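Take a look at chain A:
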Amino acid sequence: MGIEIKVRNVKLYYKSVKALDGVSLDVGGGEILSIVGPNGAGKSTLLKVINGILRPKIGAVYFDERLLYEIPQKEVAMKTGAVPQRLSSTGMLTVFDFVLTGRRPYINFTPTKIDEEKAYEALKTVNAAHLANRTLEELSGGELQRVIIARALAVEPEVMLLDEPTSNLDLKHQQETLNLLKALRSKGLTILIAIHDLTQAYRISDKILMLNNGKVFAAGKPEEVLTPQNILTVYGVPTIILKEHKIITPAESI
Partner candidate 1 sequence: MWIKLSIKHSNYKKRLTLVCLIILTFFLVPLSVALGWYKASLLDILRVLFMPDNSPLSTVVWDLRLRRVLAALIIGAVLAGSGTAIQASLRNPLASPFTFGLSFAASLGVAVALLFLQGGSIQRFQIYFYNPFIVSIFAFIFSLIQVMVILLLAYKAGLGARALVLSAIAISFVYQAILYLLQYLVLNEILTSTVVFWTFGDLGRIGWGELYLVATVSLAIVIPYFLYRSIDYDLMLSGDELTKSAGISPERIRLETTIIAALGTAMATSFVGIIGFICLVAPHAARLIVGGGHKYLMPTSMLMGSIILMISDTIGRTVIAPTIIPVGIMTSMVGAPLLVYLLIKGGKYGHRD
Partner candidate 2 sequence: MSRKSLTNIQAAILIAVIVVAAALSYLAVKSYISPGNTPETYVEDILGRKVALPQKINRVVAIGPGMLRLVCYLNATDLLVGVEESETSWGFTGRDYAMAYGESFRNLPIIGPGGPGKPPAPELILAVKPDLIIMSRTYADMYDPDRLQTETNSTIIVVDYGPAGSLDVEGLANALNILGTALNRKERAENLIKFVESLRDDLKARTENITLRPKVYVGAVSYKGAQPFTTTQVLFPPLQLLYTSSIADKYSNKTGVYFMDFEAILQEQPEIVFIDEGNLNTVKQDFDKDPGKYCQLTAFQNGKIYGTLPYNYYHTNIAVALADAYYIGKVLYPDHFGDVNPELKADEIFQAFLGKSLYEQYKEAYGGFKNLSEMFKCG
C-alpha cells in the first residue's frame, strides 16, 4: 500500500507566469505531506501536476520510480483519489451516484454490484451513508466536503490528493476530516494536502512544503518549516508558535 511519489524540478507556466518554478518533493506511503503557502503560491497547481492533469514544461513526477506519464491513464486513475476544493456543478445528482463516479476507472459499461458496494462503504467511512439518496444541492458545506472525500475513497486509491479539504468546515467536521486522514495514513496511503490552516498542518503532517510564488521556500518537518521567521517572510504576518496554550479537542489528544 502507498506509493512513493517523487517530484523533480517541475516548472509550469500559466499564461507566461511561472506558476511552478522548480518544485521538488518526496513523499511515501503512510505519510501526510502538507503544502502551505499564500494564495497563488501554486498549491492547487502542484496537486494537479501530481495528479497528471497538468503537465509541466520541465521536470517530472514519479510514482514508485515510474514516470507518471508513462503509466496508463486508467492505472493512474485507479491509484489516485482527488478531492478538489469545489465542484463545477451538481446537476441534481444523488450523493450515491456522485460517489459512484469515483469508480469510473473500474467501470466498463455500467456500475456493477461490486462498484455499488465500494461506493457504499466509502460513504460509511465518512459517516455520510445516511445522505445517500439526497441530491448534492441539498447538502451543507461540510456534508458535501465529506461526500467528495467519500468519492475519492471509492476509487480505492493508494494516493490521496486533497485541495483545502477543511476550509469550508466547522470545527467538528474539521476534526473528523483530520482524523480520517490520520486513519488513512495508518492504512499506508500516501497523502498530500494543500492547506491554509497552519495549525492543522503543523499537527497532522509528517512533512511540510512551503511554497511562495511557485518556488519551494522551505521543506522538511513541520517544526523546521513553520517557524515565525519563515511565516513572516512568506505570509508577511508575524506569528507566535504556542506549544502549550493551543486549543485542543478531546479527539486530538489520542
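On the choice of candidates, all candidates are chains of the complex that A comes from, given by their letters.
Methods note: a contact is a pair of C-beta atoms (placed from the backbone, for glycine too) under 8 Å apart; a residue touches a chain by one contact, two chains touch by 3 or more; residues count from 1.
Here the structure is a predicted model, which means the values were calculated and not measured.
**Q** All of 1 or 2 sit in the same complex as chain A; which one actually touches it?
**A** The candidate that touches chain A in this complex is 1.
**Q** Can you check the complex and tell me which residues of chain A touch candidate 1?
**A** Result: residues 48, 51-53, 73-74, 76-78, 80, 82, 84, 86-94, 96-98, 100-102, 104-105, 107, 109-111, 116, 120, 129-130, 132-133, 135-137, 155 of chain A touch candidate 1.
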